[in-house]
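What follows is a short report on a single structure.
Chains shown are a subset, placed as in the full complex.
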Amino acid sequence: MIPDSLTQAQFDTVYNSLSLVIASQLFTAIFLILALPRVLPRYRQAMVIAAVVCGIAAYHYFRIFDSFKGAFVTDAVGGRGTYTQAEGVSFNEGYRYVDWLLTVPLLLVELIAVLALARRVQASLLRKLIPAATLMIVLGYPGEISSTDGARVLWGVLSTIPFLFILYVLFVELTRSLDRQPVAVRALISRLRILLLASWLVYPLAYALPVLGISGADAWVLKQGGYSLADIAAKAVYALIIYRIARLKSYEDDP
Amino acid sequence: MIPDSLTQAQFDTVYNSLSLVIASQLFTAIFLILALPRVLPRYRQAMVIAAVVCGIAAYHYFRIFDSFKGAFVTDAVGGRGTYTQAEGVSFNEGYRYVDWLLTVPLLLVELIAVLALARRVQASLLRKLIPAATLMIVLGYPGEISSTDGARVLWGVLSTIPFLFILYVLFVELTRSLDRQPVAVRALISRLRILLLASWLVYPLAYALPVLGISGADAWVLKQGGYSLADIAAKAVYALIIYRIARLKSYEDDP
Amino acid sequence: MIPDSLTQAQFDTVYNSLSLVIASQLFTAIFLILALPRVLPRYRQAMVIAAVVCGIAAYHYFRIFDSFKGAFVTDAVGGRGTYTQAEGVSFNEGYRYVDWLLTVPLLLVELIAVLALARRVQASLLRKLIPAATLMIVLGYPGEISSTDGARVLWGVLSTIPFLFILYVLFVELTRSLDRQPVAVRALISRLRILLLASWLVYPLAYALPVLGISGADAWVLKQGGYSLADIAAKAVYALIIYRIARLKSYEDDP
C-alpha cells in the first residue's frame, strides 16, 4: 500500500503531520508531568499514565518520522521533485501496532483511574477492558500484514468483536457507575467518550481502505494525516480532558 | 522564495540566528521550570504553559536548523564559498505553521492564565481568543504555499480578520477586566501587549514580502533573521514578562 | 548462529520486537520514577532499583537495536528484499551478558527490598543471592562464545548450579520469612516468583538451542523474539508487580 512515489507537496504534508504529532505528544507529556502537583494525589495515577502514553507515542512517532525520511528520496535540487522509495530502507508501519499494543489498554486504564470509583468496580471494569483491548490489536495485526482481501476482512471482523465489547462496557456498563460523579464531571466524561469513539473509529476505517479499493498516493497521504490527527485526539487531547476531570474532581473533593 | 545561493556571510548569519533561537527558547523553558516554586500555585499554570511553548519552539528550531544545514551546501575548502541548494533536501518552512498552530493559541492562554481573572471572565475570553488564533493560522497557510499573488493576498486578508479580532479582544475587552489588578501589574500587562503587537506584526509582514516584490537572497536572510528575533520576543521575552507578573502578583497576594 | 540472511518479514519482526522492548523498558522506568511518591519511603528503594534496572535494559536495547539495524542490509527498493549481513558491522550479542551482569543481581535486590524484612534476614538472603546471580552469568559467558558443543554444555551445567541455588533460596528459604507479610502480599509474591521462574527459564533454553541442533534464520528470529518477551516479563512486568506490592504494603502500614 506504500506508494511508489510522492510529489513534494505530498511528501511535505506527511513530513509536517508526523512532526506535528511528535511535538504534540512530547509536550503534552511534559505538560502533564509539570501539572501533576495541581491535582490531588488520588488523581495523579491517571495523569502519570496519560503522560506515559503520550511519551510512548512521541517515541514511536520519532521512529516513524525517521523511517519516513529515509524511505522516500529524491535527487532534485532543493528537494523540488518526485520522491521515490529508497533502496534498502522501508517505511515501517508495524510501529503503529507496537504502539497500540502498549497504549490502547493504558488509555482505558487512564479513563477508569481518573474516576476514582470503588476499588471493586474499578477492578471489574479493567478485567474486561484490558484483555479486550489487547485482543483487538492482536487480532487486527495478521490482517494488516496479510496480502489478500479475504484475510484482511476475516481478521478485521474478529478484531471488531472486542472493539464493540469495549464500546459496550464504556457506554453502557460504565454509565451505571457514574451517578456518584459530580454533574460537571459527567459532562466531561461524555465529551471524553465521544472523542474516544470518534478518534478510535479512524483506525478500523484506515484498515478497511484497501478492501474498499481505495489506494494510491493521495489515499496513502490522507491515511497518514488521518492517523496523525486521530493519534493527537486519542492521546493528547484525551489526556488534557483527563487532566480537566482531575482538576475538577480535586476541587470538588477539597474546595 | 528560497534563494538559489547564499554567500558564506549570509549562510553564517542565518545559521547563527537559528542557533540563537534554539538556545534562547530551550533555556528559557528550563529557567521557567526551575523558577516554578518561586510563584504561588495559582500562577504556575501560566508558567508551565510558557515553558511548554518555549520547549515546542526549541524543538521546531532544532528541526529548522538541521533542515537549513542540509539544504545549503558548498564544496569550498573551509566553507569559504558560495552555498547552493543541495540535491534531495529541501528547506522546509512548513515547520513554522506547525509551530504556530500549537503555540499561538497557547501564548494567549498563558496571558489570560497569569491574570487569574474570575473563572467566568477567563472562560469567555478564551472562547474568543483560541478559535480566532487557530483560524488565523489555518487561513494563512494556503496563502503561504500558493504560488500566485492573488491567492496569497486573498488568504492573507481572510487571516487578518481573526488577527484584528484578537487585537480587539486584547486591547479593548481585556482592558475592562484589568481594574482589579494591582497598578504595577497593569503596567507590565501594557508592556506585554505592546511586545505582543510589535512581534506579531512581523509575521504578516514577512508573509507580504513576495507580494511587495521583495525577494532575493538578502530579503530572505532578513526574513529569517526577522522571524528569529520575533520568535524570541513573542515567546521567550514574553514568557519572562509573564514570570515577572506572576512574581509580582504572588508578592501582592502573600507579601 | 547469526543467520546469513533474513526475509523482510523476519527482519521486520526482529526490528519491531526490539523497538517494543525499548519502549516498554524506558517508559516503565519513567512510570516508576513518577510513581515514587505514591509509596511509603521504606518501599522506595525497591522502586528506584526497579527503575534503574529498566533504564539499563532500555539503554542496552537501544544499542542492540542500532547494532541490528546496521548488521543486516538490503539494496531492494523499499527494503522489500532479502537482508544479508553487512560488511564491517557485526550484530553484537555480547551486550546481553553485559546487561545481565548488571541487572540480574539487581532484580533479586529489588525483590528482597520490597519485602522490608528484618535487616538481618535481608542481609543474609542478599549475601546468597547476589554472588550466585553473578556467578551464574559469569559461568555462562564462556559457553556462549565457545564454538564447540562440549564447552557450551560444560559451562552451561556449571552456570545452572548457581541458578538452581537461586531458585532454592527464593522458593524455599524466602518462604519461611513470608509469614509476617499480609495475605494479599503473599499472593502477589507467589505470582512474582512464578513470573520470575517462567521468564528466567527462557535464557538457559535459548542458550541450549545450538546444542539441540536448532538453528537457521527462523530459530534465530524466534530466539530474538523470545529474549524480547522474556526481558519485558523479567524486568518491566516484574517491576510493575513490585510496585503493586509496594502500594499494598504502604496501604497496610498507613491505611
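Here the chain labels run A, B and C in written order, and each chain numbers its own residues starting at 1.
As a convention for this text, contacts are C-beta pairs under 8 Å (C-beta built on N, C-alpha and C of every residue); 3 or more make two chains touch, one makes a residue touch a chain.
A quick note: this is a predicted structure, and the numbers were derived from the prediction, not measured.
S.K.: Please state: how many copies of the shared sequence does the complete assembly contain, given 3 in place?
M.R.: 5
The criterion applied here is as follows: only the chains that are shown with their structure count from here on.
S.K.: Touch graph across the chains, line, ring, star, complete or other?
M.R.: line
S.K.: Expressed in ° and rounded to a multiple of 5, what is the rotation angle of the C-alpha superposition of chain A on chain B?
M.R.: Rotation angle between the two copies comes out at 70 degrees.
S.K.: Quick one: point me to the chain whose Cα centre is farthest from that of chain C.
M.R.: B
S.K.: With centres defined from CA atoms, tell me which chain sits nearest the overall protein centre.
M.R.: A
S.K.: Shared numbers divided by all numbers used: is that above or below half for chain A and chain C, i.e. same or different?
M.R.: Answer different: the two copies use largely distinct residue numbers here.
S.K.: Using CA atom averages as chain centres, what separation in Å is found between chain B and chain C?
M.R.: 47
S.K.: When you check chain A against every other chain, which residues touch at least two of them?
M.R.: Residues of chain A never touch two or more of the other chains.
S.K.: Which residues of chain C touch chain A in their complex?
M.R.: My answer: residues 8-9, 12, 15-16, 19-20, 22-24, 26-27, 30-31, 34-35, 37-38, 73-80.
S.K.: Which stretch or stretches of chain B touch chain A in the complex?
M.R.: Against chain A, chain B makes touches at 2, 33, 36, 41, 44-45, 48-49, 51-52, 55-56, 59-60, 63, 71, 84-92, 94-95, 97-99, 101-102, 145.
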